[in-house]
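One structure is given below, encoded as C-alpha cells.
Every protein chain except one is present and positioned as in the full complex.
Read from first to last, the chains carry the letters A, B and C; within each, the first residue is number 1.
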Amino acid sequence: MGRAPVRIGMVGLGRMGKRHADNLARRVDGAELVAGCSPIDDETAWAREVLGVGASYRELAELLRHPGLDAVVLATPAIVHVDQIVSALEAGKHVFCEKPLALDLADCLRVEEAAARHPDKIVMVGFVRRFDPSYRDAYRHIEAGGIGRPFLVRSQTGDQLDPSGFFVRFAPTSGGIFLDCSIHDIDLARWFLGNPRPRRVFATGVVAVHHDLTAVGDVDNGVAVVEFAEGRLACLYASRTLAHGHDTHTEIIGTAGSLMVGQNPRRNRVEIADAHGVRNLCVADFYERFKEAFLLEIQEFVDCVRAGTPPPLTLRDATEATRIGLALAEGQRSGRVVELAELGG
Amino acid sequence: MGRAPVRIGMVGLGRMGKRHADNLARRVDGAELVAGCSPIDDETAWAREVLGVGASYRELAELLRHPGLDAVVLATPAIVHVDQIVSALEAGKHVFCEKPLALDLADCLRVEEAAARHPDKIVMVGFVRRFDPSYRDAYRHIEAGGIGRPFLVRSQTGDQLDPSGFFVRFAPTSGGIFLDCSIHDIDLARWFLGNPRPRRVFATGVVAVHHDLTAVGDVDNGVAVVEFAEGRLACLYASRTLAHGHDTHTEIIGTAGSLMVGQNPRRNRVEIADAHGVRNLCVADFYERFKEAFLLEIQEFVDCVRAGTPPPLTLRDATEATRIGLALAEGQRSGRVVELAELGG
Amino acid sequence: MGRAPVRIGMVGLGRMGKRHADNLARRVDGAELVAGCSPIDDETAWAREVLGVGASYRELAELLRHPGLDAVVLATPAIVHVDQIVSALEAGKHVFCEKPLALDLADCLRVEEAAARHPDKIVMVGFVRRFDPSYRDAYRHIEAGGIGRPFLVRSQTGDQLDPSGFFVRFAPTSGGIFLDCSIHDIDLARWFLGNPRPRRVFATGVVAVHHDLTAVGDVDNGVAVVEFAEGRLACLYASRTLAHGHDTHTEIIGTAGSLMVGQNPRRNRVEIADAHGVRNLCVADFYERFKEAFLLEIQEFVDCVRAGTPPPLTLRDATEATRIGLALAEGQRSGRVVELAELGG
Partner (left out) sequence: MGRAPVRIGMVGLGRMGKRHADNLARRVDGAELVAGCSPIDDETAWAREVLGVGASYRELAELLRHPGLDAVVLATPAIVHVDQIVSALEAGKHVFCEKPLALDLADCLRVEEAAARHPDKIVMVGFVRRFDPSYRDAYRHIEAGGIGRPFLVRSQTGDQLDPSGFFVRFAPTSGGIFLDCSIHDIDLARWFLGNPRPRRVFATGVVAVHHDLTAVGDVDNGVAVVEFAEGRLACLYASRTLAHGHDTHTEIIGTAGSLMVGQNPRRNRVEIADAHGVRNLCVADFYERFKEAFLLEIQEFVDCVRAGTPPPLTLRDATEATRIGLALAEGQRSGRVVELAELGG
C-alpha cells in the first residue's frame, strides 16, 4: 500500500477487546496496534506479552496522548461509549466503537454533533453483520435486482441458552433484549430496505426460562414489528434460550424473490448420519458465526482511515437503529404501539 | 370393518369440491359418495360421469331428503356455510365443512348452538394441516416432550404470485388476508401451544404487488402477532406474492428445542445441480402441498362418523380461530392493538 | 372408465403380498381383488377377513382355475417366480411379478420365450423405483434435456442395520447383495442412460458387521462399477449396515448438470433443532420410502391390462438387469473384471 500504517490504541481488553486486538496485531493490513488501554492490569499485560503491544494505559485520557496515535477502537461498556468517542474526536483521533452506540437518543445526537465538528475524522459503529460475506453477497444480489423490490425483512438474533444465566446479571444495564440483540436486525432491515423512514413499532415478549428477568422488566424472547414508510416492514425475533446454538438469520422478501441468510446455522461443512438422523452441528455463539466479519469490519475501518474515505455505515445509521430500538423497548414495556415521531431524533 | 359405509352427499363441486368428491368416491375407506349437489349442471354431470355418483341435486334442501343419506361435505362459498350446516344438522346429518366456518363471530356461535342441539351429530371444520403427516409428527414430538414447553409459534401461509390477480376479485368477500390465509396458522398455533387463551393482537400489512387491493382495505402481505395468556405467542405471516411457489411453514419453539415443518417447500426428492446452483423446485399451490392431508382429513371424518367418536378438532376450535382472525382483520384495518375481550365470544 | 375391472388373484401373502393385496383391494382404480393364494391358511384368512377377498387357494394351479380371473400378482420367493409366471401365462393370465425375476439367466430367457408365445398377455416385473414420483420427475427432467447428455449414474441401496441379522438367514438364497439390492440401481442406470449395452463390470465388497456372511461368500457392503458402451458408466453401492435409516439415492450426471434423487432420506417435512444440532429423521425401510411408488406401480399394471397397452418396462429390462447383476455377483466372487459377453443372454 505504501502509506504509513494506522497507529491504533485498543480501549477495553475484555472478551471482545482481546479479539479486536488480536486481529489488529496480526491480521489487519495497514494497522499497527501501538497501545492497549484497560483499568485491569492483567488485560494490558496480555496485550504486551501475547501480542507484543508496546504501550499500556489505564485511562483513555492517557492513551489519547500517546505519541503518533491515529485512532482508537472502543470495546468498552456501552455506558461510556459516548464520552469516550467525544474525547477521542476532540483529541483528533478516528474512532471505531462497538455497538451499541448508546442507550439514549440524546447521547447519539451528542456524538453526531461532535463528529460534525471533526469532519475529517472517521467514526464507525460496529454493525458487524454488514461485513459478513454472506450478508454482503445478499446485499449485492438485491442491488442487482435479483428479488425485485424488497419490502419485508424478517430477522432474528438467537443466542444459545446459557443455563448459568450469565447474561441476566447484565440485563439491568443492557437496555433490554431489543436494544441488546435486535439492534443488529434493525440495522440490517434498514440496510436491505434502503433506509426507509420508520413510522410505528409494536413489540412484545415472554420470559420462557430466565424468570429473574421479570423483575427488571426484560424478557428472554421478544418479537416485534416495525412499520416503515412506503409499504415496508420488518418482523424481528430475539431469543436468549435456543437449544441448538447461536441462530441468527435473516430473510429479505421482494416482489420477485427472496433471500435467506444463515437459515441453518451450520458449524461447518460436515453432516452426520447416525441414530439421531441426518444432522449438522451449529455455531455456538455470535463470535463463531461472525468471526470473519469482525476481521473484515475492522479492516474496512483501517482502509477508510488510510484512504480518507467515509465508512460504509454512518453515525446516522447508528442513531436510527438506536431510535427504533428505543421505540421497541418502550413498546414492550408499555404494551402500546409506539409512533417513532414520539421519540424525536 | 363390517359396518355399513357412510353415505355422503357432496355439496359444492368446484375445484375443492371435485377433489373431495374424487377422494370420497375412490380412496376413503368406509365412505359411499351417493349424491352430488351443485347449482351448476356441468359439475353434477362430472360427478355422475367420471365418478359414477348416482344422484344429482341443485339444492341442499333436496339433497337432505336423499334416502339414507348420513352426512354432507360442504365445499361451498363461506357465506353460506352457517345456514347449510344448520340445515344439515336439523335434517339429522353429520357435517364436514371446508374452512372458514364463518366470517362473523355470531355465525360461529349460531353453529355451535345448533350442534349443541344435535349432540349425536358430528360437525368438523377442515383445518387440513392438522392431518398432514409432518404436522402430526411434529405434534407427537412435542407431546412427547421433545422440545420442552412450547411457547412461540411462527407460521406462515404463502401463495405463489398469480400475475393474473385472480384472487383479487374475491378479496372483497374473503374477509381479508388474515381470515383467508392466516386462519390456518392461528389454528396451528392454538394446537401446538395447548389452546391458550388469546389476549391481544397486532396486525399490519402492505400491498406489494396487487395494488387493486388498496380499494378494499386488504393487503397482499400481512404480519401479525398474537399474545396468549401464560407467556405464549404467535407470530404470523401471510403472502399472496411469493416467487418460488406455495410456501407454508411453521416453527414451534420450546424451552428445550424447536421444530420446523415445511421450511423448504420442496416439490419432491429431486435436487438439481446446474448453472443455477444446487436447487429444488417447490410445490406450486396448497393442494400440491396438502394433497395427502386432504385425504387423511376426510378419512378421519368418516371414521369418526362410523365409530361415533368426537372428531379431533371441535367447533370451538373453529370459533376460536375465527375470533382471533377477526381480531387480526380489525387490527390491520384500525392500526390498533386489539384486545380479544372486545370481540366477545 | 366404463370398462370392467381387472379381476386379480394375489399370490403370496407375506409382508409384501399383504401390501399389494391391501392396495389392490382398496386403492387401485379398476382392480378387483377376487382371490388370495398362499399355502399358509392364516394369510388367506387375513385377506378374507380384513380385505373381504372372496376366494382362497393354497396352490397357484387352483387359483388359475378361478372363474373369470384376469391376472395374478406374484409376491412369492424368487426361486418359484419363473415357473409361476410360465404357468400363469399358459393359463392365459396377465402377470405382475415382484423383483427379482430370477437368479439365473436361462430362467429369464425361459420367461421371455413364454411371454413371446402369449403376446396378448402383459408380464411386468416390479422395478418399483421407476414409479416413484421423484425418480419419474428426474427422468422427465433428463428427457427434456435438463442435464445435457447423461453419462454417469451413481446409485446406492442402503438398508438400516438390523442387529438381529434377520436377512443373514436368507443370504444363501438371495443371490448375494448385488442381485438382491443393486438390481434396482442397475435398472435405474439402464433407464436413465438410455439402455446402453453393458460391456464389463468390476465388483467388490467387505463384511463390516455381519460376519456370518463370510461363510456364504456374501458381503454386507458392496461397491461396483459397470462400463457400458458409448462412454457411459454406473457406479453402485449397496449396504446392509446403515445407522440412520434406509438410504437409497441416485445421482445422474450429464454434460450440462446433474440430478440427485433422495440424497437425504428425510422421513417427512419436519426438522428438529435441539442439542443434537439441526436434523431430520430418516425413513426406516424401503417400504416407507417407496410406499407411494408401490401403489403407482400396480396401478400402472392394471391400467395397462385394461388398456391393452404394453407396460413401461419390459421383460427384456428385467433380463438385462439380472444379467448385469449376475456379472457383479461373479465379479465379487472371483475378484476379476467380468466381461458381459461371457455370460451370454
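For the reader, a short list of remarks on this structure follows.
Please note the rule applied: a residue touches a chain if its C-beta (ideal position, glycine included) is under 8 Å from a C-beta of that chain, and two chains touch if they have at least 3 such contacts.
The shown structure was predicted, so the numbers you read here are calculated from the model rather than taken from an experiment.
Interface note for the absent chain: among A:A275, A:A307 or A:A341, the touching residue is A:A275. Set against the missing chain, the residues A:D29, A:E90 or A:E339 yield one that touches it, A:D29. Of the candidate positions B:R58, B:R279 or B:R316, contact with the unshown chain belongs to B:R279. Per the touch definition above, the residue from C:S239, C:N268 or C:Q299 contacting the chain not shown is C:S239. Where chain B meets the chain that is not shown, the touching residues are 242-245, 247, 264-266, 272-282. For chain C, the residues in touch with the chain missing from this view are 147-149, 151-152, 154, 200, 202, 204-209, 221, 223, 225, 227, 231-233, 235, 237, 239, 241-244, 253, 255-258, 263, 335-337. Take chain A: the residues that touch the chain left off the picture are 26-27, 29, 133-134, 137-138, 141, 146-147, 256-263, 267-275.
As a working rule, only the chains that are shown with their structure count from here on.
Most remote chain with respect to chain B, judged by CA-atom centres, is A. Counting the residue numbers used at the interface between chain B and chain C, over half appear in both copies, so the two copies meet with largely the same residues. Work out the mean CA point of chain A and of chain B, and you get 42 Å between them.
As a whole-number value, the distance joining the C-alpha centres of chain A and chain C reads 57 Å.
Chain B and chain C have centres, each the mean of its CA atoms, that are 39 Å apart. In chain C, 272-275 are the positions where the chain touches two or more neighbouring chains simultaneously.
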